[in-house]
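Single-structure report; data block below.
Heads up, one of the protein chains got dropped from this complex, but the rest are sitting where they should.
Should a chain be cited, it is by its letter among A and B, assigned in written order, with residues numbered from 1 in that chain.
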Amino acid sequence: MPLWKIYHPVGAFTREDKQAISEKVTGIYGRVMPKFFVGVIFQEVAEDSFFIGGKPTGNFVRIWIDHIARAFPSDDVSKRFIVKVNELIAPWTKDRGFDWELHIDETPFALWSIQGMFPPREGTPDEQRWIAENRPSPRTHD
Amino acid sequence: MPLWKIYHPVGAFTREDKQAISEKVTGIYGRVMPKFFVGVIFQEVAEDSFFIGGKPTGNFVRIWIDHIARAFPSDDVSKRFIVKVNELIAPWTKDRGFDWELHIDETPFALWSIQGMFPPREGTPDEQRWIAENRPSPRTHD
Partner (left out) sequence: MPLWKIYHPVGAFTREDKQAISEKVTGIYGRVMPKFFVGVIFQEVAEDSFFIGGKPTGNFVRIWIDHIARAFPSDDVSKRFIVKVNELIAPWTKDRGFDWELHIDETPFALWSIQGMFPPREGTPDEQRWIAENRPSPRTHD
């Protein structure tokens, strides 16, 4: 459901860093949805291809996120979520002296499939099974 | 109109595979809109930069799609479309043992241009001309 795309400077993160970030990110979502919903893609961007305010940057982490499985019910909830995400990624952004920015879009639940299957709606027995088994299986509800 | 971005494991697809996938994808849209509306970009992602559920994956195809020219009129129509897309890409996903996921966003028709021109609205003579000529030309309607 969430797809995270992380644009970062060349060499900014080791394999272990990326593993750790992905685990943290999965952890935020994984309490309320199947863990395998969470996709994270890292992409290096060379300084000559990455511009903030019209100036090349070799120090910027830009995170772009699509939320699919859930839409925030209110600005209060989204605010708490974003504060939490910023805390969680701080060891790899703020604490390393990088500048960073993130934004989230919410895309339609109906326009999404995994392994050719439509993910179950929130709160259904199907969803419980997807969470318990951590893999997709055919949806039994409408 | 549709922009497909396909993230895939390194070496997963040959040039011929990518050509074939693009033709299939263009085929779904090309009956109702100009073929040149369909853009497909492939991007390899190394296993150390691609995480699903917090674990690195060298076996995952993640497809992200923006629809611009058309919005689905109902969940029934979108469901059929997504089922069809999954069938169509099966030779390069399911049948090769890859895991795969796709999601679609719908973005505003008015915020789109090709060669500096605003694409014609659905069902107009301008659109017929764009389809017939398979190239953009100035729009004559409002």
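In this section, a contact is a pair of C-beta atoms (placed from the backbone, for glycine too) under 8 Å apart; a residue touches a chain by one contact, two chains touch by 3 or more.
Because the structure is a prediction, the values reported are computed rather than measured.
The hidden chain makes contact, of the residues A:V45, A:I68 or A:L111, with A:V45. Within the whole complex, the absent chain has one touching residue among B:I52, B:I68 or B:I104, and that is B:I68. In the full complex, subunit A contacts the hidden chain through residues 7, 45, 48-56, 60, 62, 64, 72, 75, 78-79, 82-83, 86-87, 90, 94, 99-106.
In the full complex, subunit B touches the hidden chain at residues 3, 15, 18-19, 22-23, 25-27, 30, 34-43, 66, 68, 105, 107-108, 110-116, 118, 134.
As a working rule, only the chains that are shown with their structure count from here on.
If each chain is reduced to the centroid of its CA atoms, subunit A and subunit B end up 22 Å from each other.
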